[in-house]
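After the structure tokens below, expect a handful of questions from me.
In this view, the complex is presented without one of its protein chains, the others remaining in place.
Our next item is subunit A:
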Amino acid sequence: MEYKVEAHRIMSISLGKIYNSRVQRGGIKLHKNLLVSLVLRSARQVYLSDYYSGACLNAQSEREGNEWDITDSEREKFPPSATECDRVESTEEPQPNEQPEKEREYRENDDEVKSDQVDCTSTLQEQNQNSSLDSVAKVSSETPPESITEPKESPSDSAVAERDSTPEANGESHQPPKPHVCSNRKRSAEESESGDSPQKRTKVASSNAKEDEEAEEMDTSNVSNLITIFGSSFSGLLSKESAKPEAEAEDSGQICCDQMLKNLNPWSTAIVAF
């Protein structure tokens, strides 16, 4: 658990540094930003692998466990649909600063939102591959496919093709946007970003490098867009963390954490070695 907290903290610090580098005198320093992006990436990997490894271990240890209850109940509450995502976004409370700008950005195109779901799931798959956790894949595949409407698939696919820069599994768009939805549910007060976190999450990898490219161009307006992107991705990850313990059944959330803690030992050495 503490690794996740630590990774989370390091990620927020790194993002702050990247943001501040925009306003530094003398322009963006490529070397420093490269190092910061490497740290950010490492922390993100630890943070996400920690999250998913925890989910996997819970599933392994308790097939009828509360983890499943959460997913089932959440699935009921938030049937994965594009319109639902839109609604979630629109019911979001207005938050200061960049919020209006981003909402405009996000509502501009419905397709963008749809692709969010796909990207989210694809990222989920990427994480699955990375951590080789079969059970998580099982979780995904057990989602009733009928909950995803057919027509959505084609725009999603095309959106995937154009958006994903990281190698994805073959656009299985029937994956549930459950994590995406979870992240939309809970929004802590300090987060001022809206919820297209998964999409932006996949973009982080490219955005990091993209920022280096921006560094070459030294184009501060593009960098400011990237910073908002970083910000939103970060908020998505943060929401993801808070989604779990703040799940519908508080007890089950607690038990999940405990389970994760119990099973953390074999993984902790891996993380320490990292």
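Here is the rule we go by: a contact is a pair of C-beta atoms (placed from the backbone, for glycine too) under 8 Å apart; a residue touches a chain by one contact, two chains touch by 3 or more; residues count from 1.
In the analysis below, contacts and distances are computed from a predicted model.
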Hidden subunit of the complex - UniProt protein name among "Vacuolar protein sorting-associated protein 55 homolog", "Serine/threonine-protein phosphatase 2A 55 kDa regulatory subunit B", "Exosome complex component RRP41" or "CTLH domain-containing protein": "Serine/threonine-protein phosphatase 2A 55 kDa regulatory subunit B"
Absent chain, residues of subunit A that touch it: 6-7, 10, 13, 17, 25-27, 29-32, 34-35, 38-39, 42-43, 46, 165, 206, 209-210, 212-213, 216-220, 273-274
